[in-house]
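All protein chains but one are shown at their positions in the complex.
Chain naming follows the written order as A, B and C, and within any one chain the residues start at number 1.
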Amino acid sequence: MLELIVYGVVFGSIISLGAIGLTLVFGIIRFANFAHGDLMTAGAYVALFLVTGLLGWLGVPDTNFGPLSFGWRMLIAFPVSMAAVGGLAIAMDRILFSKLRAKKSSAVILAMSSLGAAFIVRMIILILWGADSLFYRPGMLRHAVELPLGIKIRPDQILILAIVVLLVGTLHFFLQKTKMGKAMRATADNMELALVSGINTEKIITLTWLIGGALGAAGGILYGIDVQLHPYMGWNFLIPLFAATILGTIGNVYGALWGGLIIGVAQQVSTAFLLPTYKPAVAFMLMIVILLIKPKGLFGGSSD
Amino acid sequence: MYFSVDRTEDFEVRGERPSVEVMDMNKLEKGNNQNSIMLKVDKVAKSFGGLKAVDECCLEVRQGTITGLIGPNGAGKTTLFNIITGHYKPDKGEIYFEGEPIHGLAPHQIFSKKIYRTFQITREFAQMTVLENLMLVPGGQIGEKIWNTWLRPFAVKAQEKEIRDKALEVLEFVELIHLKDEYAGSLSGGQKKLLELARSMMADPKIVLLDEPGAGINPTLMRKLMDNIQTLCHEKGITFLLIEHDMDLVMNLCEPIIVMSEGKKLAEGCADEIKSDPRVLEAYLGGQYR
Amino acid sequence: MEELARISAYLVSLAIMAGIYSVFCLGLNIQWGYTGLFNIGIAGFFCIGAYTSALITTPKPTGVYARYVHQLFGLDMPFIVGLIGAAIVCGIVAYLIGIPTLRLREDYLAIATLGIAETIRLIFNNEQWLANGPRGLMGLPQPLSWLVDPKHYNYVYLAIVLTVVLIIYLLIERAIRSPWGRVLRAIREDEISAAMSGKDIFKFKMQALVLGSMIMGIGGALYAHYTRAISPSVFTPLYGTFIIWVMLMAGGSGNNKGAILGAFVVWGIWIGTKFMTDMLPYTLKARAPYIRFLFIGILLEIILIYRPQGLLGEEKRVSKLVE
Partner (left out) sequence: MIILEAKNVTAGYTPELNILNKVNLKVKSGQIVSIIGPNGAGKSTLLKTIFGILKPREGTITFKGDDITGLNPDRIARKGISYVPQVNNVFPSLTVEENLEMGAFIRNDDFTPQMEEVYELFPVLREKRGQKAGQLSGGQRQMVAMGRALMLNPELLLLDEPSAGLAPLMVEMIFEKIVDINNTGVSIIIVEQNAREALKMADHGYVLAMGKNVLDDSGKALLANEEVGRLYLGG
């Protein structure tokens, strides 16, 4: 059981990365972005392209770092693909959402457009890579190390946790200590007043997409390292992402972090009683329960 | 002054307000007892995040009056409307309509008591025609039950006809009949105000709460609106409670006038009393009388 | 002559599918077009409708069969009972989803319907005892099959589908043009104002959600008896939800004729793209469906940005029983 909880934390931390991006977009642009899961998929596949393609072609060696399942190529691919997916998210906003915003379309129309964008991204991935499951490092044996209390964990998973902590810590620093981060929170609070204060809110929106997309990509790659890559992985993440976002109160970044961990642990622990394939359903049921008893989430009353 | 009307004979009766609080339901049903209390707000309070919007407010509206509710911005007038109509739940306090408690009821239940409200910023159904906007309002339409639309088409049709005729009549009254098949969203600001009033008439209300009916409309439409309100009050016996900032409108149309300030009732009286009440002057004009 | 027969058989099968999708579009139009409810779990109702009807109309397997085919029950009842059962079960599921979500912001319903659709697919995939797991159910009966040669049966089924579409269309038109539909549209325009006009918002939204989902259930049942074999892998978000949204948006939400037109047009385009991808080099053929869906996705975005009212758009005055 303890082991399940630890795996749950690893899995949950990946969900958190996605949920934070989702909740940022929710908080500032105020619509449910159904393309967020597929941005995660895109991140994983861009990294795959770099690791198995471009970087090899450029002659970057790919020996593993000690007990980890990856090496230099992944180390380079990780930030590059975060940036690329951030760019993809911005492009989506420019091509689709900003046009709809300018027409004062409702939040639901934006959500529908994001659903379309999700399918477009996924279809492109399917066209390029096909529908099979893929690995960054196929056929590699994955050894586990034993921690105290008899918990077996793979070195990769420890690193995943470390990366998530690093990313969330950086985001925390950015939001709390930097001028742009504060401006982002201000815009989420009150967009009109932000505009009046001279904050260029369109720029903030762009920044939001960049961060959301990059964090999503990170989550996708980490999942790819931990488990596997699949064109539907992001879509399957969508329900846990929304569950975590709602659990942690929509628009609340720290809520999304905790929400992700709770959902992740709940999903893993459920495998003790249920088939593992039911994991998304567990997240879904948890979300419904929250909606019934505390529709504003566990982290209190947001402004609306 | 845009408008003036001599209504002293109406007001004399009400000059000496009866102190009886007990409702006489028999008299009410006849609908012509102008002295009975129709709406009673009793120590109602509502805060938003530490700000007391309405603070233990008590006030009464009498049957057959056009009661004005005035006060500086932020005095809690609109919030009080929202509480009366069930859009907000009061933190505490009670509201009675014709002697029955109505606090805590849902908006549609309050509507069914024949209380209707309009909004400061008009809320028409933009993508529906003016006629449809009106035909929506009447309660208890048999065609609102989906079974009836299939199983009792003739009854539904007959009632639709009735409602349509009534809607046309009302549109005739507010002089919007030429716009009946236009989208409500395409009307001008003033026409939307008239549409709101027309919709309230469709509800067969006992009382209508009007939130700034005069805001942002031109003098001609304003006069029409005032005429309409007076006609409805005198001929149909509809009671009005209205929030308004246009003093010309309030002073000429309303009796009594209730002044709210800081979420409470500050004063009540006829136009002259209000105009010379130092507390009111202070609330409006600032502290020179302090 | 033979060529002609082949083409006409092809067109018939195309029309049957377009007709079935029309049913879904009509159901979605009640929810989205008239009430503004954002249901992105159509695939879930599609799936439930298909399986319910399958379980109602097939006999429970006996003998050797029972070892290979598991199903919760098999009532061996007529087709029409299957349709009604599908509608009822879908209605109940919709009701249960509506309770926690319809009082909240509109996106919650979307998220919840998405969740229920995925959950339903998982259940049918994993629970062998319920409906034979991933292998699904086969050999579903077809109504009136004794009438004609099996070769020409599709003509009969097309007539059945079109009859169902017509009945549903007439029933919805009647309801939408009545005070009931007027309330739905008022809720879509301004929920608070509709509440202040004395309408019980929750009740009407629930009715729209349930009725729309029941119609989707009928669509699912019609599909099941057309293909005669169903498995969970059919009811994906792509075929079960997404394409239906594109159809409704293309045809014109808030217009029932538009909903049907959209189903036929988009299904036509969908089949048309198949001819185009058939011309692709062999290596790309396996991925042809993805290219086609990519195209459909782009189509949706173009509609949303450039022609959100769709081909037909809403009529100006909808409620007109009298005149």
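Assume a contact is a pair of C-beta atoms (placed from the backbone, for glycine too) under 8 Å apart; a residue touches a chain by one contact, two chains touch by 3 or more.
Quick caveat, the model's predicted, so the values are computed rather than measured.
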- Query: Since one chain is left out of the picture, which of the remaining chains does it touch in the full complex?
  - Reply: A, B
- Thinking of the whole complex, not just what is shown, which of A:102, A:149 or A:196 touches the missing chain? A:196
- Task: Using the definition of touch stated at the top, determine which of B:106, B:168, B:247 or B:270 touches the missing chain.
- Result: B:247
- Note on the structure: Had the left-out chain been drawn, it would touch chain B at residues 1, 49-51, 72-75, 188-190, 212, 214-216, 218-219, 245-248, 250-252, 262, 271, 274-275, 281-282, 284-288, 290
- Touch rule applied to chain A and the missing chain gives residues 179, 182-183, 185-186, 188-190, 192-200, 303
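In this section, only the chains that are shown with their structure count from here on.
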- Distance-maximising chain from chain B - centres being C-alpha averages: A
- Query: Centre to centre, by mean C-alpha position, how many angstrom separate chain A and chain B?
  - Reply: 51
- Cα-centroid distance, chain B relative to chain C, in whole angstrom: 46
- Item | chain A and chain C: spacing of chain centres that average the CA atoms, whole Å | 32
- List of chain C residues in touch with chain A within their complex: 36, 38, 40, 99-101, 103-108, 110-112, 114-116, 118-119, 122-123, 125-126, 237-238, 242, 245, 249, 286-287, 290-291, 293-294, 296-298, 300-301, 304-305, 308
- Note which residues of chain A are touching chain C in the complex, please. 31-32, 34, 96, 99-100, 103, 105, 107-109, 111-113, 115-117, 119-120, 123-124, 126-127, 130, 235-236, 238-239, 242-243, 246, 275, 277-278, 280-281, 283-284, 287-288, 291-292, 295, 304
- Query: For the complex, which residues does chain C have touching chain B?
  - Reply: 171, 174-175, 178-180, 182-183, 185-186, 188-190, 192-201, 207, 211, 314, 316-319, 321-322
